[in-house]
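Note that one protein chain of the assembly has been removed; the remaining protein chains are unaltered in position.
For clarity, chains are labelled A, B, C, D and E in written order, and residue numbers in each chain start from 1.
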């Protein structure tokens, strides 16, 4: 990831497969957390909070679903 | 599910029926939880938390609704 | 509902009227809760939790709105 | 509202104006609460809970926004 | 705002610019709070609750984003 693309790896929503599109959705969701809390040490401390909390795991799923909705449409659903 | 497709079974959003599309939405939602919390033992411990909590059951429903919105569109609503 | 369709009654998103589409949205939302918590007894115990809690009633409304968005589009808004 | 339309007044998403479409979104959101908690007395008791709680007022706004998104599209945005 | 338009100022989703569309999204979100809690005094009391609470500020942002999604589409994204 270059300096120019801190928010979207590769600076593109187009992927070869649905699987890659889904992985991009996960990355894009994580990069928003990264720019909101740029301190890596604090992020590491927070990680167990959501990885061990059912409500937060579900909320992460909602975020990824929303990102993927956009990416899937950008790729015309890989049809 | 092969190594190549950890996030979307079959690496495709296309399904034969609405029922299969809905099942895919459920699976995709669960697979995000799986990659966020890869430890199966911890996931097993967390499971009762959301299966016995009305608020979390509703939140899971919202996630599946969002995933299904994308899948239904990909399949042109099986019309 | 046959064994083949545990998630979408009739295995179709197409309905005759908006009212029927709305009822389908409600059913689809409930069926996700059912497969996440398959134990009918526990579901019965949880029911008062959300039927008597304003925040949960609102959250159920958000789920139904999301399901209905998909169903309405599938039916070209019954125009 | 007849017996046939407990969820969507008039059994149609089509309205003359954006204002009427918005009012329909509010009504549809309320009718979901009504079928989830059919006891009018309990609903009356719950009402102050959300009318006096900032977080719930915001959550109601999110529900109405989602319903209105569907209705506005059904009406081609009243263009 | 006339009696006829309590929910959508001007009774239209069409605006001249994105900025005006965004302002309309904010107003529409606020007007839903107003009809849910019509007592101005109570609304004034609740205001500090959400203006000083990070979680609520974020939730308001989610509502505005949803309203704006509809308005932007109605205006064909002001292209």
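Assume a contact is a pair of C-beta atoms (placed from the backbone, for glycine too) under 8 Å apart; a residue touches a chain by one contact, two chains touch by 3 or more.
Treat the numbers as computed from the prediction; the structure is a model and nothing was measured.
Note on the chain not shown: across the whole complex it touches A, E.
From the options E:14, E:35 or E:72, the residue with contact to the chain not on display is E:72. Touching the omitted chain from chain A are residues 4-8, 11-14, 28-29, 32-33, 35-37, 42, 46-47, 49-50, 53, 55-56, 59-60, 62-63, 66-67, 69-70, 73-74. By the touch rule set out above, chain E reaches the unshown chain at residues 17-19, 22-23, 26, 50-55, 57-62, 64-66, 68-69, 72-73, 77-79.
Note that only the chains that are shown with their structure count from here on.
Look at where the CA atoms of chain A average out and do the same for chain E: the two points lie 28 Å apart.
Note on chain placement: the centre of chain C and the centre of chain D lie 16 Å apart, centres being C-alpha means.
Of all residues in chain B, those touching 2 or more other chains are 50, 53, 55, 59-60, 62, 66, 69, 73, listed in ascending order. Contacts between chains, counted with the stated touch criterion, involve the pairs A-B, B-C, C-D, D-E.
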